[in-house]
Structure formats: structure tokens, C-alpha cells
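Beneath this line is the structure, given in C-alpha cells, with notes to follow.
Rest of the complex left out; these chains stay put.
Each chain gets a letter, A and B, in the order it is written, and its residues are counted from 1.
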Amino acid sequence: MARLIEKHSKKAGLPPGTLIHIGEKKVESVRITVIDYDEQNFQEKQVSNIEECFQFKTAPTVTWINIDGIHHVDIIEKLGRQFELHPLILEDILNTGQRPKFEDFNDYIFIVLKILTYDEQKETIQAEQASLVLGPNFVISFQESIGHVFEQIRSRIRNGKGRIRKMPSDYLAYALIDAIVDNYFIILEKLGEKIESLQEQLVTKPTEETLQQIHNLKREMMSLRKSVWPLRELLSGLQRAESSLINESTAIYMQDVYGHTIQIIDTIESFRDMVSGMLDIYLSSISNKMNAVMKVLTMIATLFIPLTFIAGIYGMNFRYMPELERRWAYPAVLLLMVAIAVGMLVYFRKKKWL
Amino acid sequence: MARLIEKHSKKAGLPPGTLIHIGEKKVESVRITVIDYDEQNFQEKQVSNIEECFQFKTAPTVTWINIDGIHHVDIIEKLGRQFELHPLILEDILNTGQRPKFEDFNDYIFIVLKILTYDEQKETIQAEQASLVLGPNFVISFQESIGHVFEQIRSRIRNGKGRIRKMPSDYLAYALIDAIVDNYFIILEKLGEKIESLQEQLVTKPTEETLQQIHNLKREMMSLRKSVWPLRELLSGLQRAESSLINESTAIYMQDVYGHTIQIIDTIESFRDMVSGMLDIYLSSISNKMNAVMKVLTMIATLFIPLTFIAGIYGMNFRYMPELERRWAYPAVLLLMVAIAVGMLVYFRKKKWL
């Protein structure tokens, strides 16, 4: 996280709208794909030159230009000039530290989201920025790497499944947002599993590593929250936006994604509560174990210290200790010791310390 | 909880409006019952074929179609097509992970609620989704299993008790919501009893299991809250909704359920406060007990350690230890020991450690 910020400082002081890529370079070469469709027609191609997309700008069909990899500043710049995007938008696309948000520029709507993937190796959530530009008959999407989140939408368009081919560009934008949000449920599942396994571990054998894992989980939740919370505002904003770009029939679908977002936020909050509950349980179970150990020490020490003292008394070397000479003295002292031990045990049990 | 989410991911990427049942299958076969009534007439039947209900759609009487079991996707689908329900609504009915909410579609209002039951064996609250569709002269309700929450309403309609037979469909919808909310009070009672019994246990003999139970209770409360909180918004929304489907005379009843919801939320919040108070008491009582034990150890150790040292001194085997030869030495040392012990006890008492 500190790394993200470090990069941001590269820009401090430069004029606004200066195009610099801020973020990790996640793919080697940029992949540009264009899908152009209406109810009857369908065309899909991968272009190596951004100029090949420009013809679609004025076509009556819906055009989806997807760009995987945003480190080639000049591609973004050319595209921006052709589609007349505001320099600040291009800057935001290139700067991967954006917060999810949307901005309405009358001619087009700009949306920033986070695509989350769960890195099984590192056991962390990876966030990647996705930017969408929704125009009257086109959608341009930008991803940091070649992801699979949009794959099913591509195949739905190809096969004409669902209503996507019959609907205008705003429905495509909705479908992309929906795909990203649906993907969050998979992340939640992973976290849910991790919580469950940690809960079991907590009952059976809590170790110091368990604590570390609980704290990691907490941090993951925190970063997840950061990606999801602003979505709420974003989606309710999109619905309320009086933009001619969003049709009423699509607004109802936006409402649906909004519902999912609320559900995800609810689940995250529950998870947070559970994790902090786990922390409490961990801490009290550790201190319980400690207490049990201490109690045993106390019992044994309290039992033997007086006995040892008595043994010490009769280990003294005074010449005139009349008891030492008696035949019955040794067994008597042993008996006394047993009596004291038994007495203390009874006392402990009465006090409910045993 | 993690399970719910796991299922949701089955849908990730599918087009919106795809009908898939998400949730546990809670009953074997689907039960469909139809009740049709107005002030004079009453008709009740259980149908095996969903098509039998379709005739009631245009009837001037109030029709209540209740469907127990939602895993037969095609029943829901047929019903939806006949009553012209939006595909997203059908999707929500089938997906049991919904949050309580209402949506106004002009021709009908869609409401999602949670029916809660207390599982005595597992000592947990079971949540089941109930969906209502309120149309101009019909109410369709969906439950996951054959529940008894609506039984009393059925008998009130049958017997013409109360004003239900004289009122339009929105009053029926209100009655169903009221039945579900009234049922929450029973859950609250169970929790209240559990809290009381735990409080007693806390005073008499707190064990580690008590802690576990407090944490369980906390979790139950959390899940209860998740079902009830959104109700507040839902009901105040229903009142404010400028829908022609909700008459003014019913709105006052909605206000009444709203009042109950606020009362339930208040009680849950009190319970939460009490449970976290119990946690504090538990923790401090455990540490108090521990401290009492430790204090005894300290007393005994502090008392005997110096005495044992003295005994150790006179256990040394030096040849020239003049005291050892004196007749009065042994009793003198014993007296010294007693003096030291008494002195320490007096000191302890003065310091208020005893």
C-alpha cells in the first residue's frame, strides 16, 4: 500500500492532465480488442494499432473497445483525443490509485472500479483498476492486465445469449459493472472459508500464528472495504444521474447491482464483526491457558512450601532437639505433613480452585 | 454463512435474470395454495399445477397465492410470465441471500423479508426468505419451506374474523408482514431467556463454556440484526411510497408495524449492550478469581520463604557454630520463626492484603 503512494509522488507539482502511468506494469504488451454488434450483426477483432478503432466512433452499432494494459501512455492519449475525452479523465485512467467513482461529462460517463482477484499463493486480495467510458454508442474499458472477468460477457455477445445484443451501450456498461461486482462474491467466499478454517483452528489449537492470520484477515477486509464502500455511492449516483446516456430500462438493472453491493457490504461488516469476535476469543483463550498453567504452579508451590519448611526444621543441627530422639517422631512428622497436604487440598476444593 | 456465499458464486458471470435457485432445498415437494375471498365469498384450495392459479389474476376478489418451496424454477417462471413480473424479481425470489427490501414496479410491489425460527436443538436462529408480490387484487407469497407463520392469517380469512375480509389486497400484504414481524418477538423472548440464564450462570459459576455461549449469543444477535435493521427502511419506505396500491387506511397499519420494528430494534440494541456487559463481567470475574488464587500463593510463599531460610542456616554443617550447642537455641529459633510469621501477617493485614 505504501508503494502505491510512493508512485503518486512522482507527479507532485506537474500540471494537471499530464499523462504519466502510475502503478505497476502488469502485462508486457497492450492488448486491444474491439467488439461491434447490434441485434443482427456481430464483429470481433484484436487490433494492434489503436487507430483501427476510430472508425467505430460514429457507427450506429454498439462498439466495445477493451484495452488490457495501460502503461502505453500514447495509446491512451490518441484514443482520448479521438473520442474527445477530458485530459483529467485520461490522467485518472493512467493513475491506478483512484477510488471507485463516476463522473458525468454530458457526452460520456466515466466510471472507475476495482477488479479484485484472490492470490492463492500470497493469500492476499489483489486489486486492479478498471475504467469505463460510456458514450452514446460505445463503451471503452481499460484494465491493468489481461483478466478473465469480462470473458463471459464476450461469449454472451458472441452467442447472442440474453438480451445484451438487443440493448444499447448503457446495458453493456451495466453488464461490465455487474461482472465486476459478481466477482466480489468469489472473494467473499474465499474470505468466508478462511474465517471458517481459522475458527476451527481457534477451538482446536490456537497458536501465535493464528493471531497473525486473524490480523492479516482484518487487513484484507479493510482493503476489500475500501474497494466496495464507494461503489454504493457510485451506483446510487448512476441511477439518480439525469444523464440521457442511461435509459430507464437499464436503470432497473443498475438498481439490481446496487442491491448486490449492499449485500456485499453487509457481508463484509458481518465478517469484520466475526473477525473481531475471533480476536477476543483468541486473546481470552490464550489468557485462560496461561491462567490454568499458573494455577497449577500456585497449587503445587502452596502445597509443598510449608512441607519443605517442616522438613527444614528437622534438618537443623541443634544439639538439644528432644523430638529427634523419639522413635515415633519421624512417622509422626510424616503424618503431620500428609495432614497438612490433605487439609490444604480440602481448602482449595472448598474455595473452588480445583 | 460462508455457505450462502459459496452458492452465490454459481451465478457469477451469468446474464441477469437467469433463473437459478440459490439456497438450501428445504422441502421435498412444492406446495401451492390459493385463497380467494371478498366480504361474502371464500374459496381455499391446494393446487398441484401452477396453471390453476392463473384464472384468479383478473378476478375482482382478493386472491392470495402461497408457494412453499422455491426450488422448482419452472413454477416460478410460469407464474412470473403469467403475472408479468420482471425477470430480476424472479431472480431475487429464487436467490435466498437477499436483504430485506421493497421495490415498487407501478403495477405491483415486490417485498423481501426474512422469517426467523429458533432451532432449539442447535440453539441458533434459522432465517428463511419470504417474498411477497402485491398486485391490485392479489398477493403472491413465496416461502422456502412449509412454515406456520401465516397459519393464523389463513384461519382469520376462513372465519371472517377481524376486518381482513372487508379490506383490499394491500391489507392482506400488511397482515403477512405483521405476522412475520410479530414472530420476531418470540425469537427475542428466546434470546431474553438465554441472556437471563447466562446472567445467573455468570454469578454462580462462570466456566469457559459460559464465554463460548456469550460469544454465540453475540453472533445470534448479529444475524438477527441483519434481518431486522433493513426492515425499518423498508416499512418507512412503504408508507412514503406514492403507490396507488397502498390505501391510506392500510398505511396507518403499516405505521403500526413500523412501530413494532423500532421496538424490536431497540430491544436488540439493549440485548447487545447487556451481552457486552456480560462479557466484561465474565472477564473481570475470571481475573478476580485468578487474582485471589495468586494472592494466596503470594501470602504462603512470602511467609515461608524467610522461615525456610532460617531453617537452612541452622542446617549448615560448619563445625564452629556456637549457637548449636546451647540448650535454649532450638526453642529460641522456633520462637523467632513464630515472631517473624506473626509480624508478616500483621504487616499484610495493615496493608489490607488479607
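Definition applied: a residue touches a chain if its C-beta (ideal position, glycine included) is under 8 Å from a C-beta of that chain, and two chains touch if they have at least 3 such contacts.
Source: prediction; values computed, not measured.
Visitor: Give the total number of copies in the whole complex, keeping in mind that only 2 of the identical chains are shown in place.
Guide: Counting every copy in the complex, the total comes to 5.
Note that only the chains that are shown with their structure count from here on.
Visitor: Just how far, in Å, is the C-alpha centre of subunit B from the one of subunit A?
Guide: Distance between chain centres, rounded to whole Å: 26 Å.
Visitor: For a test of understanding, state which residues of subunit A touch subunit B in their complex under the given definition.
Guide: 151-153, 156, 161-164, 175, 178-179, 182-183, 185-186, 188-189, 192-193, 195-196, 252-253, 255-256, 259, 262-263, 266-267, 270, 273-274, 277, 280-281, 284, 288, 291, 294-295, 297-298, 301-302, 305-306, 308-309, 312-313, 315-321, 351-353
Visitor: Where on subunit B is subunit A touching in the complex?
Guide: Touch list, subunit B to subunit A: 1-2, 5-6, 8-9, 11-18, 86, 88, 92, 97-99, 101, 103, 205, 208, 211, 215, 218-219, 222-223, 226, 279, 283, 286, 289-290, 292-294, 296-297, 300-301, 304-305, 307-308, 311-312, 314-317, 321, 323-327, 329-330, 333-334.
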